[in-house]
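Below is one structure. I have some questions about it.
Just one protein chain is left out here, and the rest sit where they should.
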Amino acid sequence: MTRGQGLYEFTSDINDWLASQKVQTGLLTVFCRHTSASLLVQENADPTVQHDIKAYFSRIAPEDGPYIHNYEGSDDMPAHLKTALTQVQLSIPIVTGSLVLGTWQGVYLFEHRVRPHRREIVLHVIGE
Amino acid sequence: MTRGQGLYEFTSDINDWLASQKVQTGLLTVFCRHTSASLLVQENADPTVQHDIKAYFSRIAPEDGPYIHNYEGSDDMPAHLKTALTQVQLSIPIVTGSLVLGTWQGVYLFEHRVRPHRREIVLHVIGE
Partner (left out) sequence: MTRGQGLYEFTSDINDWLASQKVQTGLLTVFCRHTSASLLVQENADPTVQHDIKAYFSRIAPEDGPYIHNYEGSDDMPAHLKTALTQVQLSIPIVTGSLVLGTWQGVYLFEHRVRPHRREIVLHVIGE
């Protein structure tokens, strides 16, 4: 459940799920089942990075663009564009039971709609 | 075979191929073997979304940019940029024989060249 536009880190949720799968070597795939929210790997040390990313995407995909599609409001089409500019799928190798994320990398759900939404993320692992 | 710039949905082609593979659990990877066409997961309900996406990318990667590379015409370099802004690879988990795509998600080939092109997409599955 998101609380409006912004980045929501869920790296620890992924790690908890992965621990329950007892996979030592393999590939974890994260898949976001939406077209108005997406995934990002970004710095998890300084919150101003997340602020600047959110502000930047709102500048390059503004609500007042010349869009035809606006059934769900002025944040509708910008949400699709921000999803297109980022991605809905992310795969991360697993080595000795852990994701190979870098020291500063966190996995984020990037919510593009203004109002809160319930979002579904699929976690999938291949390995042994 | 594409018919100029735009989004071409091929979700049903993927599903047909997947059905022939008889994989119940696994990971499907879609790979686009080009640098001037790419892949997108986007809303498949309202065609105006596809129109707005195409128009948006032509605004942020315009044909009249200060490019050096233009051997194949004014749509050459914008095609590379649009490919860089989206992606050429997409992996989707398979659960109980079906892709975990969301209700509104379709898989599209995003053609960035003006003239028709023959495009090669590789489908690959891991699972059982």
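In order of appearance the chains are A and B, and numbering begins at 1 in each one.
The definition used in the following text is that a contact is a pair of C-beta atoms (placed from the backbone, for glycine too) under 8 Å apart; a residue touches a chain by one contact, two chains touch by 3 or more.
Owing to the predicted nature of the structure, the values given are computational and were not obtained by experimental measurement.
Residue-wise, the contact with the chain that is not shown comes from B:85, picked out of B:23, B:85 or B:114. Residue in contact with the omitted chain (choice from A:16, A:52, A:72 or A:120): A:52.
Of A:26, A:65 or A:97, it is A:26 that touches the chain left out of the display.
For subunit B, the residues touching the chain absent from view are 27, 29, 31, 33-35, 60-61, 65-69, 71, 77, 80-81, 83-85, 87-89, 91, 120, 122, 124, 126.
Take subunit A: the residues that touch the chain left off the picture are 26-27, 40-43, 46, 48-49, 51-53, 55-57, 60, 85-87, 90-93, 95, 100-105, 126-127.
As a convention for this text, only the chains that are shown with their structure count from here on.
Centre-to-centre, using mean CA coordinates, subunit A is 20 Å away from subunit B.
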